[in-house]
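Below is the structure I would like to discuss, written out as structure tokens.
Heads up, one of the protein chains got dropped from this complex, but the rest are sitting where they should.
After this line comes subunit A, so read on.
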Amino acid sequence: MTATLLLLLPLLLPFAVPVPARRALDRLAPVTALWVITLCAVVLAGCSLAALGAFVLTGLLRLPAFAALGELVHPLSTASGPVVLPAAAVSVGALAVCAGTLGRAALKEFRAFRRARTEAGRRPAAGDLCVIDSPRPDAYALPGRPHRIVVTTAMLRSLDAAEREALFAHERAHNRGGHHYFLAVAEIAAHCHPALRPVRRAIRLAAERAADEAAAAAVGDRRLTARAIARAALAGQEARSARPGLAPAAASGPVPHRVRALLAAPHVTRRAATCAAALLLACATVSFASSVTGLIDFHHRVEIAQGEESR
């Protein structure tokens, strides 16, 4: 019974994480925040999957056919039957939805990425820059070998020379920092547990902030970097409003946050930062410990039921 409760914890903890993740983003250095939040998301996603798996197995082993397959000689001691089977059924459903959306998203991502790569490969490149002649301001880092920066002509024209350097430095920081790995992990985690979706947003923002800070350091001017971001975003907005087909995203976006952070003097108070990081890591540790304990207990009960161990 206690084991069942222990295995519920990894499923509930992700709900507690978005707030500390957001706080960590504000208080930690961006690169540190990126690592800590991503690590936490990985552990929480993994543990919640493990817990679901344990519920499924428990349910299956209650069925005579599977009990025989698992060579159980005694019935598995579990929480009361009416709980176990529905829990298993729900877990099977959750895992199936998880696998389905994850597979579809992964396929879509992979296709989009490959297409972007092929297009960039076809373009003649100057250094790592790949320019696309388009009236729509856009820029992104394209990981791979070699790393590329893809920028549209409209984006180049809406920034001055110094701002362009800030933009390039930002995109190079993404590539150098391997931020696409973090983004991919965030994506996977968000598909594993719905409560990790806000955490995915936090990871994306942390990656942008890390690249912003790297760009500010490279061009040696925080204000300039802030201006580049703001002007690029506003230029994109103007291009969009000229084409009514595209509705702007409803939620308040990350751009003002980034610009504000760059305009403010960099401040990291050691104590607040440590607290924010510790809170996230504590969540991850509790989730890990409870799922491991739960799984060990489950394993123990299976061995008892197999008659290999006495109570």
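The rule we apply is simple: a contact is a pair of C-beta atoms (placed from the backbone, for glycine too) under 8 Å apart; a residue touches a chain by one contact, two chains touch by 3 or more; residues count from 1.
The rule is simple: contacts and distances are computed from a predicted model.
Asks: Quick one: the chain not pictured, UniProt calls it what, "Cation acetate symporter", "Quinol:cytochrome c oxidoreductase quinone-binding subunit 2", "ABC transporter permease" or "BlaI/MecI/CopY family transcriptional regulator"?
Replies: "BlaI/MecI/CopY family transcriptional regulator"
Asks: Which one touches the absent chain: A:A125, A:A272, A:A289 or A:I304?
Replies: Final answer for the missing-chain contact: A:A125.
Asks: Determine and list the subunit A residues touching the chain excluded from the picture.
Replies: The missing chain touches subunit A at positions 105, 109, 112-113, 115-116, 119, 122-129, 131-134, 136, 138-142, 149, 151-153, 155-157, 159-162, 164-165, 167-168, 170-172, 174, 179-180, 183-184, 187, 204, 207-208, 211, 219-220, 223, 226-227, 229-234, 236-237, 240, 246, 248-256, 259-260, 263.
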